[in-house]
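Missing here: one protein chain of the complex. Every other protein chain is in place.
All chains are identified by letter, namely A and B, in their written order; residue positions are counted from 1 within each chain.
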Amino acid sequence: MISMSFQFDSMADFLAMSGHGVYVWTAYGITVLVLVVLAFRPLLKQRRFLSIQREQNRAQNNDRDSNRIDDGATK
Amino acid sequence: MWQSILKFIQKWFHRFGSPRWFYQTTGKWLPYLAVISVGLLVLGSIWGLGFAPQDARQGNSYRIIFIHVPISVLAMIGYYVMAAAGAVALIWKIKIANMVMVSAAPLGAALTFLALLTGSIWGKPTWGTYWVWDARITSMLILFFLYLGVIALNQAFTSRDTAYKACAILSLVGTVNIPIIYKSVDWWYTLHQPATIKLTGASSIHPDMLKPLIVMILGFYCFYALVLMLNTRTEILAREWRSSWVRGLSQ
Partner (left out) sequence: MKPARKQRLQLVIFIVSVASIGIGLAVYALRDNINLFYTPSQMLAGEAPQNTRIRVGGMVVVDSFVRNEDSLDTAFEVTDGAANIQIQYSGILPDLFAEDEAAVALGYWTSEKIFKAEEVMAKHDEEYTPPEVADAMEKAHQATDKNAPGLH
């Protein structure tokens, strides 16, 4: 059977954790922070990679276009 | 029968071995895996922090167990993941295995750091000290340095092949440390207590506390898989940028 009652009388009690709050919440807080960094770091890297690549593609296409115009101008 | 199993593994190997196939397939899994891991971790945290009963002796400080144990388990299993990928890469020369190996290193290092940190914070109110050089904690610190070593080796060589090979060899050598960490509390006198959840035999934790712990362990397994895939996909982009399918991604 699952006992599903909240173990604390108030929110303040929950934060205080009967004197151990600072330990428990620091441990959870830093853990959440590190997990968020772990999950978002590769996503940011991928986004940066794709945007750089997009720029390169555009630059290449522009080169090709401008070459064509140059070709036209010299004739 | 063995032949057909081997065939199946081989086929799976080759499909999974293609970076493009890996990238596209894991792309479909990611959203589900993200929802499942966040769901389990949020559920387990609320359950463990607010609804699990307190411990008779440690009071509420024991609630750190709900992150400390899953993180430590994954930090150790993650090393086997890295070393297994390294072995596969060495033997079968599969590109993706190398990428998985180097992607597992920063993830494992972060988890080992968190295992040491949460353990240290937990140690203060229970043991009366943040740190002690016992066999469990020291071998865990060695695990952290092994992960850092793989990260450093991966960046130390200009040749990709050499870097991957060096990482694989260090990963394989380091596997010796995992059973040492696991058994340290039984082999030597340590301040750290023996394992609560045992591979064989009954766990020494009340069911009301075990249930949220299992939810958290499952959540961290999913989170590990999620981040390993994300890291590997990033590595694929960085190494395969010349191929036409990667170039096609940004168009």
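Simple rule for what comes next: contacts are C-beta pairs under 8 Å (C-beta built on N, C-alpha and C of every residue); 3 or more make two chains touch, one makes a residue touch a chain.
Just so we're clear, the structure is a prediction, and the values are computed from it rather than from any experiment.
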*asked:* Quick check: which displayed chains does the absent chain contact?
replied: B
*asked:* I'm checking contacts with the chain that's been left out. Which of B:L49, B:I67, B:L90 or B:C222 qualifies?
replied: B:L90
*Check each of B:I77, B:I180, B:L218 or B:L249 against the chain that is not shown and name the one that touches it.*
B:I180
*Hidden partner interface residues of chain B, rising order*: 53-58, 62, 65, 87, 90-92, 125-129, 132-135, 169, 172-173, 175-177, 180, 187-191, 193-196, 204-206, 208-209
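In this text, only the chains that are shown with their structure count from here on.
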*Just curious, how far off is chain B from chain A if you go by their C-alpha centres, in Å?*
20
_Touching residues (chain side chain B, partner chain A) in the complex_ = 34, 41, 45, 49-54, 59-61, 63-64, 67-68, 71, 107, 110, 113-114, 117-118, 121-122, 124-125, 208, 211, 223, 226-227, 230-231, 233-234, 237-238, 241, 246-247, 249-251
_Residue numbers of chain A touching chain B in their complex, please._
2-8, 14, 17-21, 23-24, 26-28, 30-31, 34-35, 37-39, 42-43, 45-46, 49-51, 53-54, 57
